[in-house]
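Have a look at this one before I ask anything.
Note that this complex is displayed minus one protein chain, with the remaining chains in position.
Chain nomenclature is as follows: A and B, assigned in order of appearance, with residue numbering initiated at 1 for each chain independently.
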Amino acid sequence: MSDAERLLVVEDLATTFETATGPLAAVGGVSLTLDKNETLGIVGESGSGKTVLARTIMGLQPRTNVTVTGSVLLNGHQMVGVSEAEKRKYWGTEVAMVFQDPMTSLNPVMRVGRQIDEALRVRLGMSKEDARARAVELLELVGIPSPQRRYRAYPGQLSGGMRQRVVIATALACSPQLLMADEPTTGLDVTIQAQILNLIDELKERLHMSVVLITHDLGVVATRTSRIIVMYAGRVVETGSTRDIFHGHRMPYTRALLESSPKVTSPSHTRLSAIPGRPPNLSRLPAGCSFAPRCAYATARCHEERPELRAAGPGHDFACWNPLAATGARPA
Amino acid sequence: MLKYVARRLSIMVGIVFVISIGSFYLLHLLPGDPASVILGLGNTPAARAALYHQLGLDKPVYDQYFIWIGHILSGHLGDSFISHTSIASTIRAALPIDLELIGLSQVLAFGVAIPMAMRSARKPDGALDRLLGAGSFTLLSIPPFIIIVLLVLLFSIKWGIPNTGPASYVSFTTDWIANLESLALPAFTLAIGSFVVYYRVLRSDLISTLQEEFITMARSKGLSQRRIMWIHAFRPSSVALCGTAGVNIGGLLAGGFVVQYLLQIPGLGYTLIAAINTSDYLLVQDIVLVVSVGVVLINFFFDFTVNLIDPRISRE
Partner (left out) sequence: MSEIAGAELLFEDPVKRDRLGPLFWICLGWLGLNVFGAIFANVLPLHDPLYGDFNTINAHPSLHHLFGTDDLGRDIFSRVVYGSRISIAVGTGAMVIGFGVGAPLGMLAAYRRGRFDSILTAFMYILLAFPAIVAVIAVLSFWTPRSMFKIIIVIGLASIPLVYRVIRTATMAVATKDYIVAAKVQGATDRRILMKELLPNIAPIGISFLLIGIATVVTLEGALAFLGLSVNPPTPSWGNMINEARTVLAQNPWLVFFPSLALCLFLLCLNFIGDRLRSHFDVTEAKL
């Protein structure tokens, strides 16, 4: 499949912020692709640059004091280095985003129904009545009971889970082909998390969308994604199919991430294994591999030279000088 | 909502009531003797006693108060002791002038402050923002009476534009062009002070609102910058602006008199000063009451508007 036919092609994308203390490379040289009807997971700790990556891919980075280099082709349209007006054409209609905290991502003084049909009226030119009908349909689609009544509600009158459903409905209003879900469940109760994630899965099937699922929680991506990208300090450190990442990972950081999530099956009173140390200061990155200071397997070379991505197998790349041994990976 | 309005109204009535007591007693506590002013040279003890009796000033103070309040509530504002004209008609003639003056100045102030604040908030620390920031700061430090003197010097004396000098006020019904000309300079002067305050408050609130997540989300829906600014950002940011407007406009009603006095525009402020100068106590009392009621009403109106903007407040 050629680049132009893929849904999303990102090449060497880098985002740098101008701060009072100098330039800060939040994202450095990330490349990825996404096809139709695929779900990609982007995993990393806080500070790994995953949110900045998501926003930059969409073109939503702040307008001032930011430099973006590289290329992002969304359905063949370039999103880097173009004017805001250019990018705006595709926002909502081809790509949409679901944000982390539904309390802050909805306008608190505007009724939720209006926030949904705003997109329909402004972007699709629907009439007031048509837009309202469609908005109610969308509310129903995302599983909100009594959608007619809820249409007139203010965000503050809804529970966290319902608010996030509204956010999803708003994102889907103009039927985008790509949905970027940035930590969609992090701000919600654990019991609601699964509901929302299942909802996203359903909608993806029903509406033939692709989804990029961004999270720090590996449990979220385990069963819902076909491919995963692991990020650390603004760079991709491992990428591959979900199976490869979970069962055939090579980069020690990936293992550390996997091991630090508590498992239901562990015996009780098992100590949580945390990754020692702290994520690095992005404006003062160490020479060599960014993870080296915290890595149990770091060698001298790791501290001096930064590893580039190399292939471990088809569609499976990692960046490490001293990778874990290749396990007997089950055939794909 | 209704409960809220009812509660506020009753508080307002209470406040106005207390203010009426306050203004009444204030004037009675002041040194100065109405009798000597009225009687002039014929100020003999007998004449004074007769006058007091006639004016009801020999009754105990609280009696006088209730009589006065009774008159007010039944619509009798009485006649001024000094000019012997109906106080109600005096106030009725003067009040619309204040309203017109304040109205013009606020249209000007908001009309410039809102777009400028929006532009500055879109590019904080940009050239326009810095210019307006420094400029508004400087304007803040120039008292209105200096501004009006300079303006009169420039427009009336130097450039000889008609109807802009002192004592050139013409009522709206007589000649609306001359009316606007005569109010232009004072309205502009009052507008400057208001503009500075509105601009700074709105700019600051807009900047912090624009950093909120729901603005990014609105952006991600593909909405235009203009729509985001006016429909999404402006409303939550205008809460403080409304509160400020209430205080500011109330202040103009109570304090815009210097400008009126200088240009001899016969609004309430000017009338009040004249009344004080002629020791016309009853008129002073009544004007103070009218102004206080006005200020309270204005504050109530703007507080109410704040509620419309941000329904979260009334729910608390």
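As a convention for this text, contacts are C-beta pairs under 8 Å (C-beta built on N, C-alpha and C of every residue); 3 or more make two chains touch, one makes a residue touch a chain.
As the structure is a computational prediction, the values presented were derived from the model and not from experiment.
*Asks:* Thinking of the whole complex, not just what is shown, which of B:Val149, B:Ile177 or B:Leu308 touches the missing chain?
*Replies:* In the full complex, the listed residue that touches the missing chain is B:Val149.
*Asks:* One chain is left out of this view; which of A:Leu32, A:Val52 or A:Val212 touches it in the full complex?
*Replies:* Going through A:Leu32, A:Val52 or A:Val212 one by one, A:Val52 is the residue touching the chain not shown.
*Asks:* Going by the contact rule already stated, which one of B:Met217, B:Ile249, B:Ile265 or B:Val295 would touch the omitted chain in the full complex?
*Replies:* Candidates B:Met217, B:Ile249, B:Ile265 or B:Val295; residue touching the omitted chain: B:Val295.
*Asks:* Just one of A:Ala20, A:Ala85, A:Val190 or A:Ala274 touches the chain that is missing; which is it?
*Replies:* A:Ala20
*Asks:* In terms of residues, what is the contact footprint of the unshown chain on chain B?
*Replies:* 15, 18-19, 22-23, 26-27, 30-32, 137-138, 140-146, 149, 153, 157, 211, 250, 253-255, 257-258, 261-262, 272-273, 276-277, 279, 284, 288, 291-292, 295-296, 299
Note that in this section only the chains that are shown with their structure count from here on.
*Asks:* When the C-alpha atoms of chain A and chain B are each averaged to a single point, how far apart are the two points in Å?
*Replies:* So the centroids are 54 Å from each other.
*Asks:* Please output the residues of chain A touching chain B within their complex, sorted ascending.
*Replies:* 55, 58, 60, 64, 84, 88-93, 96-97, 99, 101, 104-110, 118-119, 122-123, 154, 156, 167, 170-171, 173-174
*Asks:* Looking at the complex, which residues from chain B come into contact with chain A?
*Replies:* My answer: residues 123, 212-214, 216-225, 227, 232, 235-236, 309-312.
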